[in-house]
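Every protein chain of the complex appears in place save one, which is left out.
As written, the chains take the letters A, B and C, and residue 1 is the first residue of each chain.
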Amino acid sequence: MMDLVSIRRDFHMHPEVGFTEFRTAAKVVELLTSLGYDVIYGQDAMDGPSRRGLPSQQVLDQAYERALRDGANPAIAAKMRGGYTAVIGVKKGKADGPTVAFRFDMDALPVLESKEEDHFPKANGFRSRYEGNMHACAHDGHTTIGLGLAEKLADGDFSGTVKLIFQPAEEGVRGAYSIVQKGLLDDVDYIFCHHLGVNVPLGEIHGGSHGFLATTKMLAHFHGVSSHAGASPEVGKNALLGAATALLNIHAITRFSSADTRINVGVLEGGTAANIIPAYAKMIVETRSETEEVNAELEKRVRNIIASSAAMHDLNYEIEVIGGAIPIDYDDEMAELALEEAKKVEGFHSFKKGEHNSMGSEDASFMIKRVQDRGGKGTYMSIGTDIPAPHHHPKFDIQEEILPRSVELLNRIARRILA
Amino acid sequence: MMDLVSIRRDFHMHPEVGFTEFRTAAKVVELLTSLGYDVIYGQDAMDGPSRRGLPSQQVLDQAYERALRDGANPAIAAKMRGGYTAVIGVKKGKADGPTVAFRFDMDALPVLESKEEDHFPKANGFRSRYEGNMHACAHDGHTTIGLGLAEKLADGDFSGTVKLIFQPAEEGVRGAYSIVQKGLLDDVDYIFCHHLGVNVPLGEIHGGSHGFLATTKMLAHFHGVSSHAGASPEVGKNALLGAATALLNIHAITRFSSADTRINVGVLEGGTAANIIPAYAKMIVETRSETEEVNAELEKRVRNIIASSAAMHDLNYEIEVIGGAIPIDYDDEMAELALEEAKKVEGFHSFKKGEHNSMGSEDASFMIKRVQDRGGKGTYMSIGTDIPAPHHHPKFDIQEEILPRSVELLNRIARRILA
Amino acid sequence: MMDLVSIRRDFHMHPEVGFTEFRTAAKVVELLTSLGYDVIYGQDAMDGPSRRGLPSQQVLDQAYERALRDGANPAIAAKMRGGYTAVIGVKKGKADGPTVAFRFDMDALPVLESKEEDHFPKANGFRSRYEGNMHACAHDGHTTIGLGLAEKLADGDFSGTVKLIFQPAEEGVRGAYSIVQKGLLDDVDYIFCHHLGVNVPLGEIHGGSHGFLATTKMLAHFHGVSSHAGASPEVGKNALLGAATALLNIHAITRFSSADTRINVGVLEGGTAANIIPAYAKMIVETRSETEEVNAELEKRVRNIIASSAAMHDLNYEIEVIGGAIPIDYDDEMAELALEEAKKVEGFHSFKKGEHNSMGSEDASFMIKRVQDRGGKGTYMSIGTDIPAPHHHPKFDIQEEILPRSVELLNRIARRILA
Partner (left out) sequence: MMDLVSIRRDFHMHPEVGFTEFRTAAKVVELLTSLGYDVIYGQDAMDGPSRRGLPSQQVLDQAYERALRDGANPAIAAKMRGGYTAVIGVKKGKADGPTVAFRFDMDALPVLESKEEDHFPKANGFRSRYEGNMHACAHDGHTTIGLGLAEKLADGDFSGTVKLIFQPAEEGVRGAYSIVQKGLLDDVDYIFCHHLGVNVPLGEIHGGSHGFLATTKMLAHFHGVSSHAGASPEVGKNALLGAATALLNIHAITRFSSADTRINVGVLEGGTAANIIPAYAKMIVETRSETEEVNAELEKRVRNIIASSAAMHDLNYEIEVIGGAIPIDYDDEMAELALEEAKKVEGFHSFKKGEHNSMGSEDASFMIKRVQDRGGKGTYMSIGTDIPAPHHHPKFDIQEEILPRSVELLNRIARRILA
């Protein structure tokens, strides 16, 4: 039987950020293959153009080289080159039946992990080997649970099909959409997604979480013309003036009576030197709302503000969507089913539903929505673990006992669905 | 012989702002006619659509009624109705020769005249009869000088033609253009314009003044949609957000290395109540520059900023040009000629040229330019008078002895040109 | 018995805006007195400095003269001079018991009433006699109901005390606070406030309405220095630059996760002419939130933005609070009681509670809060009437049959409380 703790700690030591999960994903391919799964990965698993917020070629290449140095299977990794790091393991049961999918996200964060001795991974020798990258959002645990579940279900002793989806780039809500667009959710009847922690203590489980906001993340580029700020300022076209005007007006977008909203300009960078009219600026904006409709309206307004600010200062501009998610509307029936099975798993003692109100966003939403749109059902579970520091914090950690417990829960869910 | 002081004081008591000079202009028509001039006025003297910053019909009508009550000749005033208040007196000499023109502006200002006893017009009983209107820029004197000159030249004892142009709406640089566009400067060979005061003391005269800036005055309207700021803010289209964005960006238009510039948003008004998303805002903007080219570029940038700010907030907009002027490039030969004649007039003792640097604007510039464009020559003179308070001030006044002296100067210039 | 329709139509013909209800209030005093009530009014009924958004002395004086011309009792009106237009009628019952209060607002709006023949008041000869003023929010009806109730309760045949509060200046949420600050709610045990219409159809009644937002209305003045925009722009201190900067940043105040919020800059006006650096600007701002705490934080941020924008452009500024309200948290017991009594009144057939969600504001909130703070109870009822056009619209009107029905309801409530 797999040593879940060892697997998780190995992943923890080798954190890979969104779309660069070459080593992690190659390990997943190897293990799924060894367990007899049909494995879909590389360009078969993702629609290239639908990937959002892809890193630069240089970043991708460096991460690829690092993964090879760290033992990624070269033949497998080669198929993932350029950021095709999703992996889907498919196991058909011994009899016909529905298809049930589980989602596990694999990416790490650009966070510098704590070196303090009271930080468990540091004290136990599995702190990140890469300064500035860290599994600070439990995805090392999620991936491990996925592999544990794969082992449990390897017998194929069920009626129907199991689909284990290992997703890249959940951070920034960037990776799920390309898997959906590749059609890999189209044959799924039931889907279960989850997250560890999220303010839920050990022993508690939420069978259905809501409050995930629709969101769009945009990267805008403003292109002007530089000139000498003393000798010929009027020749320049000032990209920062355009960007700053956009920033203020984006923040000034009005409240909506029809839905709660959020807007942020998270990044603005432009210009090169004191005495040069700035020729370039970039801006990262996010919109959020309780509803897709209002989020779409916010995105439209942001786009118009950027376009108009650019026109105002005679600039060119482009806008890239670098991330996005939609709300999750879990199916009550699936939430109930999850809680019923959780009650059979030792260690859970608090069972809730519909109370957990995230104000964050999750691109698993696209997967659940696709399944629902085609007549299926799904839910999003929050599985408790005590954490010493918040998600994304340098001292974030999970309790490893939740790993086998989660595997057992998901195994029970799969077998009940495919009974 | 005319009593110039009486005439000036009568005008001073009955100040009429731009395009409403019905009484003043009707008096001018009567006097010119009585002196045997051919008189062009009403729609014959101005191109209607070229009038800039015309007051509302209501304001025009009220001023018209006031003028009639104040003794304007009804038959004459009727032809001026609707703001056609320019008057041109033409006198052909006994022999052929060139045409020389003189410009006199007639309009008053929306200034509340001082009631203090040390204010000369108050002490001498000719303070404005209309609270809030005042001849605070010497145009009462200018008009009087024009009439005095008309009397002097009524004998026709010269070779050529004299054209006396009584212009409305110089304030805001609004009236001259329509006279030029009507073609009334097209047959002029020489033109002399002037102003009293302008920081030049009594006894001093500048034969040629420069530094008049090209300028454009624009009135912009922003039209949005109101809505309840609490119940449905997202339904509104906020005209004030658009206007405030335009205001900041207009002020942020860069300096030019190629010419000195000025920009101002003089007025911004919008909105109706605390709890209503503002549906309308208006803005008055002016641009100025040493060169027409740079002023045109400024105007273009202002227009683009307004258009883009409106687009940014989904507003409609219009821009009206409500005033404008160009720089004056006086002809040195005419400036010299004026100074030579001034030396023959008692009371002038300081003679200058090219040193007077206004940073204001004058729409006589259009007249001088038209004459020059067709091969003629012209100049703009600054004729000194001590003043107790600056132009446009409630206690502004001129020294009346400058009136006959100016008449004599212009008479000499005319006769020398038409010798 | 009073002719409620005649009274309402008389009020409708003589609309008086906030703090100028001299005629209306004088009529109320006369009627209450004639019915044997103790009447508190003038400076006894309001704390002067707590009145918000008081009109200018000139406006108050003109309205006062108009009221006298329209038949206001001079001796009574004289006590109200300067905007002291609240009236409280007190009737002690034959036995001891609790005190129950009812609130009726009296002020009209600056709306131009429709002249179309299908507008009921026009067709029936009681259109506003004053162009630009109109009872477009049913306060003529509210006042009438108050008088009708006064008549019903004039017998004093109950145990306890009735307090009928006729409030000025509810529009702009300006008048209630000064009555509360004068202490007139301090002895009240139960209070019932209401509004006619508000999207509730005839026959329906809401025993308790919620969703009233805490709000603050502020008037800010920015004082700079004017200068000639061409000749010496650097000498000016530009009030409009400060105000426009404030406007953008006020709109850019972030969303709150802790409560729904609203922000609006409803008015911005500044500057005088194209060629003058604007020396003055004024701005009207409102903040709203579900909670008083968040509204207070918004007000604090707005004040800081205004102060900082002024400092940025070397301006002086002042901020006046010209209106405000707090949320209403009705007592369920009172809402139930109101509905129980409504069921006994002919004409009501739909009975609701807690479903009506205004996103507006009401300064009756201060009265209800004061009663609750001192251990009493209260509610805010929405009493249905079909309306041909929305509140504040030139064609707004109510169905007059709701007047006696409302009187009966309030009478029943009073008698039950004071049984």
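Worth pointing out:
The rule is simple: a contact is a pair of C-beta atoms (placed from the backbone, for glycine too) under 8 Å apart; a residue touches a chain by one contact, two chains touch by 3 or more.
For clarity, every value in this text was computed on a predicted model and none was experimentally measured.
Contacts of the undisplayed chain with visible chains (whole complex): A, B, C. Interface note for the absent chain: among A:93, A:121 or A:172, the touching residue is A:172.
In the complete complex, the residue from A:119, A:135, A:221 or A:288 that touches the missing chain is A:288.
Checked against the full complex, the candidates B:79, B:122 or B:251 give a single residue touching the omitted chain, namely B:251. Only one residue in the set A:13, A:164, A:248 or A:337 touches the chain that does not appear here, and it is A:248. Considering the full assembly, C:238 is the residue among C:128, C:238 or C:287 that touches the omitted chain. The hidden chain makes contact, of the residues A:60, A:176 or A:277, with A:277. Residues of chain B in contact with the chain left out of this view: 248-249, 251-252, 254-255, 257, 260-263, 359.
Of the residues in chain A, those that touch the hidden partner chain are 172, 213, 215, 217, 228-233, 238, 240-241, 243-245, 247-248, 251, 262, 264-278, 281, 284-286, 288, 322-323, 359-361.
For chain C, the residues touching the absent chain in the complete assembly are 230-234, 236, 238, 241, 245, 248-249, 252, 254-258, 277, 297, 304-305, 307-309, 311-314.
As a working rule, only the chains that are shown with their structure count from here on.
Using CA-based centroids throughout, the chain positioned farthest away from chain A is B. Centrality by C-alpha centroid: the chain sitting nearest the overall protein C-alpha mean is C.
Centre-to-centre, using mean CA coordinates, chain A is 51 Å away from chain C. Among all residues of chain A, those that touch two or more other chains are 248-249, 252, 254-255, 257.
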